[in-house]
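What follows is a set of notes on a single structure, which appears directly below.
All protein chains of the complex are present and in place, except for one that has been dropped.
And now, chain A:
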């Protein structure tokens, strides 16, 4: 009997593998390759000049790149924690509502429906020093000076964080609410019968049940925030004086405005480390939480 070149399972999987290779693997490999070239969009011949790890070496010595890396890490950490706490609070409150819960859930999702660009413009206007709503409100309450929200070293990052948190807290709230709705009633009732306080019930029963949902939300949002671009670009464009420069404002400027796609891709590959770190960390936590609840390993 003639032997077949490919086994049926491989043959059946082949179309999917080819599609995945074409849409995921090839672009990834190409961008990885360009990070070892001085590829400039306006000089296509530079795509074929191999310069080894020079882009990476340059970035390792670039203070501003690592400052942006660290700033992204800080923004990510603060945003994730604040969004998680606010999302948890919102979810618990909505879960307590006896009537109109469906309407509340819909309203809670409104910020997610806005494009990040629109959110950026909205908050840029609110934090504008002369015509912005925030300063006008403070001045109407008696403040006699102007707060430069988008310029001050700390306030500029605070303003960006406010916009990020406003737009995405509902991601946490929705996922945590789903977790709250899935909690079995028996342990809660048993705790009440045993005389647990509401805090003890929440701390030792509700929260452990919610942890897997929280870690999934954190993983999703950590990937989002590590790529934060639109809101920052519109509100401050990374300035002034690089005070709000995050990785993707820097990468985008280098790749498209400066046309240095090789260098930008090298930055992007280094920045992936941040996403890998947070994803790995949260998945470990997720596994631990599931083990604690007696779930799958």
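Rule of thumb we're sticking to: a contact is a pair of C-beta atoms (placed from the backbone, for glycine too) under 8 Å apart; a residue touches a chain by one contact, two chains touch by 3 or more; residues count from 1.
Basically, contacts and distances are computed from a predicted model.
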| item | value |
| --- | --- |
| Listed names "Monovalent cation/H+ antiporter subunit A", "Sarcosine oxidase subunit alpha family protein", "Sugar ABC transporter substrate-binding protein" or "Threonine dehydrogenase", with the criterion being the UniProt name of the chain not displayed | "Sugar ABC transporter substrate-binding protein" |
| Selected residue (touches chain absent from view) among A:78, A:92, A:118 or A:151 | A:151 |
| Residue numbers in chain A that touch the chain omitted from display | 38-39, 41-44, 47, 124, 128-131, 135, 139, 144-151, 235-237, 239-242, 245, 253, 256-261 |
